[in-house]
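Removed from the display is one protein chain of the complex; every other protein chain stays in position.
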Amino acid sequence: MISIQSQDFSLEDEYQALRTLENGATGAIVIFSGLVRDFNDNGDIQGLFIEHYPGMTEQAIAQIVERATLRWSLQKVRVIHRIGELKSNEQIVFVGIASQHRADAFAACEFIMDYLKNDVPLWKKELSNHNSQWVEAKTSDKQSLKRWNKS
Amino acid sequence: MISIQSQDFSLEDEYQALRTLENGATGAIVIFSGLVRDFNDNGDIQGLFIEHYPGMTEQAIAQIVERATLRWSLQKVRVIHRIGELKSNEQIVFVGIASQHRADAFAACEFIMDYLKNDVPLWKKELSNHNSQWVEAKTSDKQSLKRWNKS
Amino acid sequence: MVKVKFFARLREQLQCSELEVELAESTSIAQLKHKLVDGNPNWQQALASGDLLCALNQTLCSSDTVLSDNDEVAFFPPVTGG
Partner (left out) sequence: MVKVKFFARLREQLQCSELEVELAESTSIAQLKHKLVDGNPNWQQALASGDLLCALNQTLCSSDTVLSDNDEVAFFPPVTGG
């Protein structure tokens, strides 16, 4: 299930929803939570503004989730990405995976984050008192895709 | 911080504690939660009993956490492992990592779980109506250590 | 007629988020870009940026993709979500 939303989310509620499978066959839950960092290489920032491409964002995430589901044995996948204005230390993104086995849960969670960073039309603007500016894409995010083509 | 305890824990409380760093420099939190699965290869089980080696358990986990801290850039590490009798779907183990970057958080979390499964004196007994029996160690858990020697 | 959308830094540079363009048959996305620059010469630099991505009907695509009537095309900088 995928949500693009401006409101905050409760990690606890999301975790409990991942846990409630019919018969307790879930052995492993892996959660990634991304937070707004209050500084970057250029100095302190006040917060972020996140722009997205309505419609395509949801679709692009759904494609990544589907690829993860085909590749690993997963029971539940939950992705939330926030948009709009966010303050320092606020939650930006949630990826939660429930699986029978931890290796699948870890791999799928990191895979989804790696592709989300490269293929999903979301853009961060850092807000500061001096001048707000769009965040540059990192080459390290492109690098991290390579491992998924190995095996 | 490492806890070996019979009582349950609140994932939400642990998550919030990982978030509260002085100045919001945390960009990524990765959490692993292990749950009691209610079936195994031999049929339904009622729950688990977890035995451990008091003193060594804490020390062995501390050594793994220290190795992770030397290898990756981490801000906070929290490990909880429960002991005693646990019912189906209860939480067994929690590993939470706060870091500036997601790659470090993912790697450290999975590293700690992989070594915990091999080097920490904890043993599961599956409780069933018919006959309770000690869980056999999996060769896949030994296999999963190999990747950490590659790089 | 195709709908063209711009996002993030590119949207700000062009001062335009969306417009509609009448195209000849078998026009590619690369040709659409040229047509946009022809109509708005001050867009040249921003649209020439080598790292721009494009999407056709909300799916990433390459710039040699050929367009059809009623398509939705989007241009945007490398993404930075997550």
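For clarity, chains are labelled A, B and C in written order, and residue numbers in each chain start from 1.
Everything below uses one rule, namely that a contact is a pair of C-beta atoms (placed from the backbone, for glycine too) under 8 Å apart; a residue touches a chain by one contact, two chains touch by 3 or more.
Owing to the predicted nature of the structure, the values given are computational and were not obtained by experimental measurement.
Colleague: Sort by label and list the shown chains the missing chain touches.
Modeller: B
Colleague: Please pick, from B:3, B:46, B:100 or B:118, the residue that touches the omitted chain in the full complex.
Modeller: Residue touching the chain left out of view: B:118.
Colleague: For the chain that got dropped from the picture, name the residues of chain B it touches.
Modeller: That gives, for chain B, the contact residues 34, 50-53, 55-56, 59-60, 81, 92-93, 113, 116-125, 134-137.
The rule is simple: only the chains that are shown with their structure count from here on.
Colleague: Relative to chain A, which chain's C-alpha centre is the most remote?
Modeller: C
Colleague: Closest chain to the protein CA centroid?
Modeller: A
Colleague: Roughly how far is chain A from chain B, centre to centre by C-alpha average, rounded to an integer in Å?
Modeller: 23
Colleague: In angstrom, rounded to a whole number, how far apart do the mean CA points of chain B and chain C lie?
Modeller: 48
Colleague: If you average the Cα atoms of chain A and of chain C to get two centres, how far apart are those centres in Å?
Modeller: 26
Colleague: Residues of chain B touching 2+ other chains?
Modeller: Residues 102 of chain B each touch two or more of the other chains.
Colleague: Among the residues of chain C, which are close enough to touch at least two other chains?
Modeller: 82
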